[in-house]
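Complex shown without one protein chain; remaining protein chains in place.
To keep things simple, chains are lettered A and B as they appear, and every chain counts its residues starting from 1.
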Amino acid sequence: MKRRPLALMLFLSLSLSAALGQSGGELKFCLHSDPKTFDPFLVADDASVSVRYLTGGVLIRVNRRTQQAEPEMATSWTVSRDGRSITFNLRDRVYYSDGTPFNAADVAYTVQRLMDPALHSPTGDSFRSGSGEVRTIIDSPTRITVTFPAPVAGLDKLFDQVAIVSARSANKDRAVLGPFYVADYKPDSYVLLKRNPNYWRRDAAGRQLPYLDTVRLSIQPNRDIEMMSFRRGEIDLINWLDSEYFDRLLAQSPQLAHDAGPGLDSEQMWFNQVPNAPIPGYKREWFRSTNFRRAVSDAINRADLSRVVYGGHAQPAAGPVSPANKFWFNSQLHAPAYDPAGALRLLQQEGFRLEGSSLRDRAGHTVEFSIITNAGNKARERMAAMVQQDLGKIGMNVHVVTLDFASLIERITESYNYESALLGTANTDLDPNAQMNLWLSSADNHQWNPRQKSPETAWEAEIDRLMKEQASSLDPARRKVCFDRVQQIVVEQQPFIYLVNKNVLSAVAASVANASPVVLRPQTYWNIETLSMGVQTASRH
Amino acid sequence: MKRVRQFAWLFLLLVTVASLGAGLWAPADYAMQFREAPNSPPSHQHLLGTDELGRDRFSRVLYGTRVSLLMAPAAALLSTLLATLVGGVAGYLGGWWERVAMGATDLFLSMPWLFLLLAVRAMLPLNIAPITSVAVTFLLLGLLGWAASARVLCAGARGLRDSDFVLQARASGLRGVRLLAIHVMPNLKPVLAAQFLISIPVFIISEANLGILGLGVSEPLPSWGSLLRELESFTSLGFEAWKLVPLALLVLVVSGFQIILSRNEVYA
Partner (left out) sequence: MRTLVRRLAAMAGVVLLGGLLSATLVRLAPGFDVDEQQLDSRLSSESVQALRRVRAQDRNLAAFYLHYLGHALRGDLGQSRTLDRPVRQLLAERLPVTARLVGAGLLVGWLCAVLLAVGATMARRVACDMVATILSGIFLSVPAAVLGLLFVFANAPAYLVIALVVFPKVFSYTRNLLARSYGLPHLVTAYAKGVSPVRILLWHVLPVAGAQLLAVAGISVSIALGAAIPVEALCGIAGIGQLAWQAALGRDLPLLVNLTVLVTIVTLAANWGSEFTGQRFRTSGA
């Protein structure tokens, strides 16, 4: 008789907690390296960015699923007509994790520190559209206007990267506005994050977020070991899974493997077009010829690359922008079809001819060049071997050279002692403005021919003009027209020969509730505040 | 024992001939990618299955054997010779020579040679034939791999220097190189043999690991080392027995060399 009320109580409390959406628990996953810094202004590597995402409170958050800007610490905002200023209305009665109140002074302090030229913050550089002072005007504790010296395109979404630091707190490193704060850090071992007791956000039922008590980030550079840990249940999710592991997981536990579709990242190869590069003159002539580059592009079988190297978890790339970037992708563009015969025709127009099984140029030189790529990246090594075979079919003798990353970077950015390179871009930002230093011919990251004093070709001049136009315009439609044209030029001229867009593959344990992996980083824990360790299976929308 | 030795000779001969004639009886070109069937198990057309790019593994083992079997023992021989020169001679001469040589050896053992290899790679042109790249790699390994056994040889030579029979030989007028060659070196043979035997698989594996610097064999040429590295994927693809064939082959070849080189030993 006495047992039944007890059982009833137990049953009620269990179902109540299940209904309320689980509380507590520790989420465990891996970082692939030690975070280089905890200073939110200097983060650049993956591990540091992850920690900043989990601990930093930002004014405007880009919702990783809808790709739209949402209010976070700022309840609303307006961008001025000239695109130089942004006015925020801030949330009030918000406190940092150490109890310090949050107000406009903190935003002003953050902006000033961010834009300090001596700091060289990568995030700050995204805002640096022109030289000059950045002014902040505090209208009230909950209203602030930030004015930049020149118009900044996509100004509001850029604030997704700016974690607001406390101006007055005694412990600036520990005081955060985000869902978690860094409680413990053991180098080479783990970073332990604990729930921020003062986090402002509540769920629909009024319960304070985050649900999780702690997040443990183990530092594990080895992906094989990461996979093993996941299988053993030692970690709860893998943010980025290689296609081989994904297939294995899919075969064994399909409900744990998630394929969010093509991501923003691309893999591409390009030819060295630097005028004074230490390569033979006749090779430079080849690489500067548009028809040569287009022929190479047409001769590469992208479908095979996706199928063999990525197990089908990739798509042939049309151009610089992936279709996953819904707004900016130029939907008129298609990946070049595999057409070796067409490639040979293009080459013949330039005076190349096939003699036996080897291709020769006008002067009789055999077409022979090397592709460099970074060693250790198995996917790239395999793609290079496949490209080698594809180009071999049209008579080109390609050498594949794998180098360690430092040597590779030196060849690409300093000595220019290379002929072609195969690398990839990890795009975290949707806005093309983030790639200004890639497309401007005068910029450092204009890989095929950086730091030009003035554009050397007409089409590069055109790209310069278009990029500057989209940067100074505020009308999204106008900007899209400009950038669509840039993408089209890139596909016509093939300075970068885009190969594939990889799918975003991740693994989430069954015990993680409310997980829904998406394409934007961080793919699996973008909604960390609503994740919890429960018994539901992860949702799939 | 003699029977075993004969068998070992035969086996090594068979492997050498098979690899040298790879061009004649390999079922497919080692670079040919059968892209519809990557990672496939053994079948009629592919005796050992295909690798991750669909290349016939059996052909790659044949060609890889040719590369590694010719070059690794040559490099091992080079490193053994250098070890003898530095360690053996220094130990025999003793005194100041020995101290300097051993100091240099210890220094040599501690250097981060990775950077020398990187520098060498930087100086080589990018468009070298894969076979040249391998040859340079093995040459470098041979030039850098002598330090460990030089120490052991030095200790051995030092011991021999003061031994009775050497003193006797000296007393009877034998000097210098002749003394070295006739009395000292043969007694150092066990260490030389051990050095040679260890170096072969160590160089083969190092050559594969040097791929990370752009040295070693480059695509699409296979080498034993690169074939062995396929084993690393067991975590993602699971254990597949046919992938162990290059390993088994290497083990048997190394054991074969060991048997052959223990010709002069007495099993008391």
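Heads up, the rule we're going with is that a residue touches a chain if its C-beta (ideal position, glycine included) is under 8 Å from a C-beta of that chain, and two chains touch if they have at least 3 such contacts.
This is a predicted model, so every value here is computed, not measured.
In the complete complex, the hidden chain is touched by one of A:410, A:456 or A:469, namely A:410. The residue touching the chain not shown here, chosen from B:152, B:166, B:180 or B:221, is B:152.
The residue from A:166, A:402 or A:435 that touches the chain not shown here is A:435. One of A:225, A:354, A:489 or A:510 touches the chain omitted from the figure, and that residue is A:225.
Contacts to the hidden chain, counted on subunit B, fall at residues 1, 4, 99, 102-103, 106-107, 109-116, 118-119, 121-122, 147-149, 151-152, 154-156, 158-159, 187, 189-191, 193-194, 197-198, 201-202, 204-205, 208-209, 225, 228-229, 231-232, 234-235, 247, 250-252, 254-255, 258-259, 262, 264-268. Listed here are the subunit A residues that touch the chain not shown: 34, 36-37, 44, 117, 120, 122-123, 125-126, 128, 187-189, 220-222, 224-225, 228, 404-411, 413-415, 425, 429, 434-438, 443-445.
Definition applied: only the chains that are shown with their structure count from here on.
Centroids built from CA atoms put subunit B at 44 Å from subunit A. The residues of subunit B lying in touch with subunit A in their complex are 31, 33, 35, 38, 52-54, 118, 121-122, 126-128, 130, 211-214, 218-220, 232-233, 235-238. Chain contact summary for the complex, subunit A toward subunit B: residues 224, 227-228, 242, 244-245, 248, 304, 307-308, 368-370, 372, 375-376, 381-382, 384-386, 388-389, 399-404, 407, 417-419.
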